[in-house]
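Submitted below is the structure of interest, expressed as structure tokens.
Every protein chain of the complex appears in place save one, which is left out.
Let's look at chain A:
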Amino acid sequence: MLEGAELYFNVDHGYLEGLVRGCKASLLTQQDYINLVQCETLEDLKIHLQTTDYGNFLANHTNPLTVSKIDTEMRKRLCGEFEYFRNHSLEPLSTFLTYMTCSYMIDNVILLMNGALQKKSVKEILGKCHPLGRFTEMEAVNIAETPSDLFNAILIETPLAPFFQDCMSENALDELNIELLRNKLYKSYLEAFYKFCKNHGDVTAEVMCPILEFEADRRAFIITLNSFGTELSKEDRETLYPTFGKLYPEGLRLLAQAEDFDQMKNVADHYGVYKPLLEAVGGSGGKTLEDVFYEREVQMNVLAFNRQFHYGVFYAYVKLKEQEIRNIVWIAECISQRHRTKINSYIPIL
């Protein structure tokens, strides 16, 4: 059956797709990274970045230049581009773009709640929140004492409201509960996003569903690995895994019982995609699990650009840009700490 994306997509979204492909072409190349790696100071890095598409984005900053400032400015730039896409989008692309911002909103809510626990001022934290996850009720988040409070009083008007079903409880918000809240919210969000893409059908579903399945599986592995040696019980751990993806349901059940990295590796051996990834962990390059998963994510996002007439290009572009920001921040940290042995651990994109 002819789905019709090729016929109708460009009417509403053609301009934005063209724009995002243009933005993608301006991502840093391998040669740019080689130049950046050779910089001796952060000022050198700034000068090299001026020759790329970043231009004079650090021009307003007086000395001393810090890694944190570079990171903030790059994020602002990405946010500016994204807001442009969002302002010019029509449905259903606008809903898709709103779904993309939900993950940053969740991070901001958790940052604000942690800040409240540490008795930090709201202004200080608001300055550090991710610009893509801004919403109007942010300033009121720190007064909530329990998740139900948080939902009823503050977040009920935001796009995060539908994700609160599993998280309602009267427990006070301490570190453990905040972490559980973060992961449960993220799980509900991923499941909702996956359902939206699947229901949309067409090329978007063909491109986005595998990417989101990989995201779900990645979260399951990382949560499992980080929970070894903590007070998180196995039952609690299982409730945090998203209920879709290649690992669902048998793999997730096995992962919930894993007690160390080797047992996790045994679970991954059942899946052709994840076996080589987990085998690459450690080794001579000292790669961590997060590194191998980021590499795989970059591969999948670059492939998304090989198809036309779908919304996945927007998601892929934002994720690739974020990886580029991570790369530049890593190189900047190695330069500022004068520790150049691991400076080549970035992940090249183009």
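As a working rule, contacts are C-beta pairs under 8 Å (C-beta built on N, C-alpha and C of every residue); 3 or more make two chains touch, one makes a residue touch a chain; residues count from 1.
Please note the rule applied: contacts and distances are computed from a predicted model.
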item: Name under which UniProt lists the unshown chain, selected from "Large ribosomal subunit protein bL20m", "Vacuolar ATPase assembly protein VMA22", "Proteasome subunit beta" or "N-terminal acetyltransferase B complex auxiliary subunit NAA25"; value: "Vacuolar ATPase assembly protein VMA22"
item: Contact with the hidden chain (one of A:Leu19, A:Val329 or A:Leu350); value: A:Val329
item: Residue among A:Leu45, A:Val109, A:Cys167 or A:Leu232 that touches the chain left out of view; value: A:Leu232
item: Residue of A:Ser26, A:Thr41, A:Ser68 or A:Asn266 in touch with the missing chain, whole complex considered; value: A:Ser68
item: Which of A:Gln118, A:Asn199 or A:Asn306 contacts the chain that the document leaves out; value: A:Gln118
item: Touching residues on chain A - with respect to the absent chain; value: 67-68, 71, 107, 111, 114-115, 118-120, 124-125, 128-130, 175-176, 178-180, 182-183, 222-223, 225-227, 230-232, 288, 290, 326, 329-330, 333-334, 337, 339, 342
